[in-house]
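One protein chain is absent from this view; the other protein chains keep their places.
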Amino acid sequence: MDLIRKLKHYRISQDEYKKIQSLLKREPKGIEFALFSALWSEHCSYKSSRVHLKNLYRENKTVLQSFGENAGIIDLGEGEKIAFKMESHNHPSYIEPFQGAATGVGGILRDIFTMGARPIASANYLCFGDIQAPRMQELVDGVVRGIGGYGNCVGVPTITGQTEFHRSYNKNILVNAMSVGYFGPKDVICISRAKGVGNLVVYVGAKTGKDGVHGASMASESFSEDSSHKKPNVQIGDPFFEKLLIESCIEVMNKELVVAIQDMGAAGLTSSSFEMAAKGKVGMEIHLDQVPLRDSTVGPEEILLSESQERMLLICEPKKFEELKGVFTHWGLEASPIGKVISEQVMRLYWHNEILTEIDPDLLVDNCPAYKREFSEWKAKNRLSELKILVAEEKENEKTFKKIVGSIEGCSRSWIYGQYDQRVGARTERDANHSVSVLRLDHSNRGLAIAVGCRPYVMRFDAYVGGIDAVAYPALEMAAKGFTTLAVTDCLNFGNPEKNEIMSEFVASLKGMNSFCEAIDAPIISGNVSFYNETEGENITSTPSTGLVGLRSDKQSLPQDSFQNKAERVYLVRLPQIYFEGAVNNNAKGLGEFNISKLAYFIKSIEKMGADGDVISSRVVGKFGLAYALFRMASLNIGVEIKSDVMAQLLSEPRGLFSEVFYEVLFSVKAACDFLNRYRDNQYHIVELGSTIAEKLILGDKLVVSTSELNQIYNSGWEANFEGLA
Amino acid sequence: MKKCGVLRFPGTNCDFDTWKAVEKSGGKPEWLWHADHFNAKEFEAFLVPGGFSYGDYLRSGALAARSPAMDSLREANHLGRPILGICNGFQILCEAGLLEGALIKNAGLRFVDSWSEIKLVNPSSFWAANIKKDERINLPIAHGDGRYYAEKDTIKKMQDREQIWWQYVVNPNGSLNDIAGIKNEKGNVGALMPHPERALFAWMGADFGKNFFTALGH
Amino acid sequence: MKIGVRIMPRSELLDSQGRAVFKLFKDQGKNIESVRVGRYVELDIRLSDKDQALKHAEEMAESVLHNPLIENYRIEIL
Partner (left out) sequence: MKIGVRIMPRSELLDSQGRAVFKLFKDQGKNIESVRVGRYVELDIRLSDKDQALKHAEEMAESVLHNPLIENYRIEIL
């Protein structure tokens, strides 16, 4: 192969090639092309995003582990800790939705238990295209089956998520999976830093096949039509095998039989071994011929790059190896020594007795390129000087409203989470049917909440606002249930970073997200960047999805999501900063700006209300505005009556029945509770809307509608939209 | 305080949940590993937890049913020891011949997770003994292969001998005769698809499940 | 020696998958009478004697691979 073709094959640019030459002080040879290709891929090296991720707010006193390890860890006090992270599996899921989504779940679970934490919950964030777009029903079906198939079998409940639809994802869906792991007082945290000269490098788990060879560099490339013909790249997941791996790895870690451990994720054995060595400032001798293979035709380069699933690499003292092996054998798995740790900082790779390369791991890991991609200063976008939203007649409103409630954007997602086991582990207090999911922690019995965020339509309005919203909205949802947001993980899904407008949105949304995290003291402790979500020149909506965890220590009962009885008093607590034309007309325009510190204060105040024992139910007003939020609280067919004068007062502001104001929160409280006086504050408004009633939503003279009829439309909406997907 | 054997197969994933349920009810749980025989006489009751033993590969429960521990469980059955199968445990007991019938793919061909109302048809003298005939309770279900099947004569016989333990109020999976749980003829072996160990406390959504384990505390 | 075991549901009642595929084909206007969906297991047996290998396969099919209550099976040499 001539050089040009070789560089193209390995997706190494001319500049990168020059850099390789100068680092090596010689020409790269043989297998080294493959090593650089994998470790310098966008996916492994974060070369376009690193300069921006460096300055994130990622530490506070509760953070035990942040960026740089497989997942972040925070201390919850009382001897408990959690590890969590979110990761994308967009490209593989578009190619083969079932396996793509399944292996996405498997991969994020490994990131968690690699650290010694037992995975206790998963969440997923999904963006699909128009339901009429080619293959879309098949993609939705495959992704949901894949997530369920893997999570259910491995025994980790999938307890929350978010599902969006927009044409910008027609040829590039998003599948982001999050997982949360738990450490009890006696559990050990493990890290991936290799150390101890003479220690064994041990390969554990599935045998290596040709699956996903060049997967890492493929995920770092824009999509072209023929990607779906790249047959050999499909990775096959085996949740049953993963379950065995979880149990055995946690056992060897708790028995202190391992020095360091790392899962083989993107770029498989290469990235795991090189990163472990680079972190420990040591080297390794690795005998590739001793790697267990699925079939004998797998060669050294494929061994290095294979992304076969369910494999781990660990470092073990020679004297503990027999005991370690015993644990794996008990679980039906094999542990094979494939090399050892050496003091000289060099990776020496053998194939039988031949040395394939001797190379300093730092050259590939720490010296990978970092690009300052071009971007522009953010300017507020899509602002209107005035916003006139017409509120129509009652009949017309009712018609519009029913259409919204039954639309794919507005209808129930129970078709999705009804295929996920939400209770295995017996910790689930609030399942995916709730706006915030809650688990009980084993040791302290405190509530741990999980919510995901990022609303693509807000991103289409303004990336800076959208970045703030990606944290503020779910944090507000947590607060409305009395939870404090502790920390955040993110999954930054963007198009081509080489385009100025994409990179500008990346920078702006990250800035918004980060400033807000700092304002509420919720560090971003882990995350993932997925660039090149571009197909044939079309980019997805920039979608920085987030995963939040929150804690609530008191044992007061949690506010429900719905009105429970007639005659509850209903309040709207509001801090109107941005008036938004809303998700209804797809034309994302609005008015106003966020004031971050005021917003942070608002969230703190909402948190106090959410923890108030007199609160019966709560909900953040989100997509489609007030009427929709009230309807969602009426799932038990208890509605609300708002008097005409109250309605008129609300509508004197630039808002419609179905448009959003950032932000407003609804509470229903016991009839005897004087909520207004208890929480009076000049930093936000509280409006008493009215009282709950049976069977109807009455919004002054603007809208009167039967809740049972709406619920019926809401619950059958999915099936109505997806006729072919019984 | 009864000493209870909790069976564990590769892929069992409700093992800790079942363990905790036994403990909370005052029983004394002990693991029984699939690859080993055990002495049935040493235990007063047995639980076969839910999950995906062997990944549900081939047929759910089929591979687990052929393990050494199941030989010992058959002995336990001869001794008349109480045995409870939950979800995958139900599938394993059927595959092992300790209960009649089989559990096949849900009629809708999808995994179903939800709360489900079930009705007690014929009480068991050991498991959930304090729940009365015709009483209805709510328990979570979560399964892909929960559709009970047996031949007509078998079902008829089971009805006659009061072996039908639980029925769904609304059938979620196409189960014959709405069957959610059954017993063997002697009544010592019982199994159901719903998960009592996931409904032990009000905060879980309901606490009907704790009734299943009360006998373990005495 | 490679041996194949074809395992099919015993009746239509037991074959929801078959019915679903059938319905799909019908909706697509295919010229079809019925569809049945079962499993196929390929065993590579370390015996060169045909009869012995078949006997071995039969044992596995009887003891594990099929459940006689709901399935039938057939064995063939591949």
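Going by the order they are written in, the chains are A, B and C; count residues from 1 in each one.
Everything below uses one rule, namely that contacts are C-beta pairs under 8 Å (C-beta built on N, C-alpha and C of every residue); 3 or more make two chains touch, one makes a residue touch a chain.
Quantities reported herein were computed from a predicted structural model and do not represent experimental measurements.
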Full-complex contact with the absent chain, from A:V234, A:A392 or A:V704: A:V234
Residue in contact with the excluded chain [from B:K3, B:K28, B:R66 or B:K210]: B:R66
Hidden-chain contact residue, picked from the options C:L14, C:V41 or C:I75: C:V41
Residue ranges of chain B at the interface with the undisplayed chain: 35, 54-55, 57-58, 63, 66
Contact set of chain C toward the excluded chain (per top definition): 4, 6-8, 18, 21, 24-25, 30-47, 56, 60, 64
Where the missing chain touches chain A, by residue: 95-96, 99, 206, 209-211, 231-232, 234, 236-238, 240-241, 294-295, 308-309, 332
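As a working rule, only the chains that are shown with their structure count from here on.
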Intercentroid distance (Cα basis), chain B paired with chain A, Å: 36
CA centroid of chain B to CA centroid of chain C, Å: 29
Between chain A and chain C, centroid-to-centroid distance (C-alpha), Å: 41
Junction residues of chain A - those touching two or more other chains: none
